[in-house]
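Below you'll find the structure, written out as structure tokens, and then a few comments.
Only a single protein chain was left out; the remaining protein chains are all shown in position.
Presenting subunit A:
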């Protein structure tokens, strides 16, 4: 899906234009009360455009035509915003559908051996065999074998992943392709209910339901619409008492300007675009509710390994023992690692290089590389001159040196204990019988994590690190990464306990996980993000799935959730603040004919009553498409405390919402006059 990131292309816009006309259907429109009122207004003015004196009115037919046209355009703009947001989702769904091809499956059927059936006939529990080059027919668990699988259709990631029976890498997704070897897979879903099917349904918006906050906001918008309906409905009677006749199209124009059409027209687009931003981020949210909840998160639980740290240990220091120099340790460690392709080995070379050492090619020349083996727990190099360099676990190297007839330096144990107690892993380095020193291997915090946790803190979010390490190691990493709290030696059930404890304090908790034993915690968390590489159980339990399997993305997901809520709030505030200027445009215009002194209230000095009304109405319409990019992209968001955020947004969208329409309406009025 990553190839569909820039999806504002021509076909989507064309489709959205078509959709915005189809959505004029009153049966669709009635679901959005604000815009439905506009549609009724449109119907009435359309009638007046044809029969100008249907209500004994005195406005010229051309005016009624123009008002009707602007109302229609207002409706189309709002529909277009929604259709555009939906269209982007549909484009993604289409690309997913392409990967859902009709696949042939080889089902095991008892004694009959393999039987060829269409994938659509597979049921939960069926076992199939998939060979290299074949497509996996549906979601399932590998029950036998190991294979590399190309999951690019789902994740957009081209590097193949290894899937094997048992453990946390056993789940496979339908629509992905086996590249090598062969596996036996037990199906875990019926046709139409697979992960792919659900993802298609989700991004297509077929299952889109209004989120809790959207429902609450819609209620308030409906209430405001009703209030302004009463305001406008009472006006003809007030005017009647004064002998001031108010024209129906003018009343409709006032009503449409006052009701919150801007946010009413953009509300669903904001919600869809929010989910879409998550999707573009290669995270599939199972519901809009989950995205919204992400904005409310108070606590994030992060696994140490793979999220905060690289998980593999890197050389960070050379420690000499027995009177050797540090440089000597570095040199021998380097010699023992030149042919080492493991991450640890490469990190030793890297560290030595930083110290200004480089491997002597002559050393490696003719030498024999000794691979690390579980029995020996050492690796190294046998030099051409007969000397043997070894590095490995302290115990193994000690035994090896003693066997060679050497002594163990007296300070070795103390120094290796110091490394272990600081959370590191000591590797001993020996040349023949002489132990020269230690390599201090340390779990390294990913760059930028500390800053991100600091940002989290500024947003008021607490981070908790979970790790299987002992408390000392955990504390070291926690301090280095700057997380707020940690749980050492944590077992899966500890995570649930932490989540429940936080939730009992009214907090919302987010976490990531991939293993089957993470599933209960993922289900318990308010926002649970499962890694796509994880087990089916984890994915089932979570309310989001990260296709890239990058656990640190949870931080961005929280930011997207916040941005979604902020965008909604900002546009609501803007929409309501606009009313001030619209009042000052239309109210004096309405009464000017009967009460000329009303001109005092015409503070924008608009040219004529009719141009004032039309300008306000035109402003009301064009502000919707002008704000579509903002609704889609979301308002600018920088992690900071609520006070600063609020002040900034109030200034931009609150005060701006009061001022901008004054300028906009005046400009439109000038333009209208210039054209006439």
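Here, a residue touches a chain if its C-beta (ideal position, glycine included) is under 8 Å from a C-beta of that chain, and two chains touch if they have at least 3 such contacts; residues count from 1.
Just so it is clear, contacts and distances are computed from a predicted model.
A single chain of the complex does not appear, and UniProt lists its protein name as "Potassium-transporting ATPase potassium-binding subunit", one of "Aldouronate transport system permease protein", "Glycosyltransferase WbsX", "Potassium-transporting ATPase potassium-binding subunit" or "Spore germination protein B1". Touching the chain that is not shown, out of A:50, A:355, A:414 or A:646: A:646 (per the contact rule at the top). Note that of A:471, A:569 or A:656, the residue touching the chain absent from this view is A:569.
One chain of the complex is left out; on subunit A, the residues touching it are 212-213, 215-217, 219-220, 222-224, 226-228, 230-231, 233-235, 237-242, 244, 254, 258, 292, 295-296, 298, 457-461, 505-508, 561-563, 565-566, 568-570, 572-573, 576-577, 579-580, 583, 587, 591, 595, 597-598, 600-601, 637, 641-643, 645-647, 649-650, 653-654.
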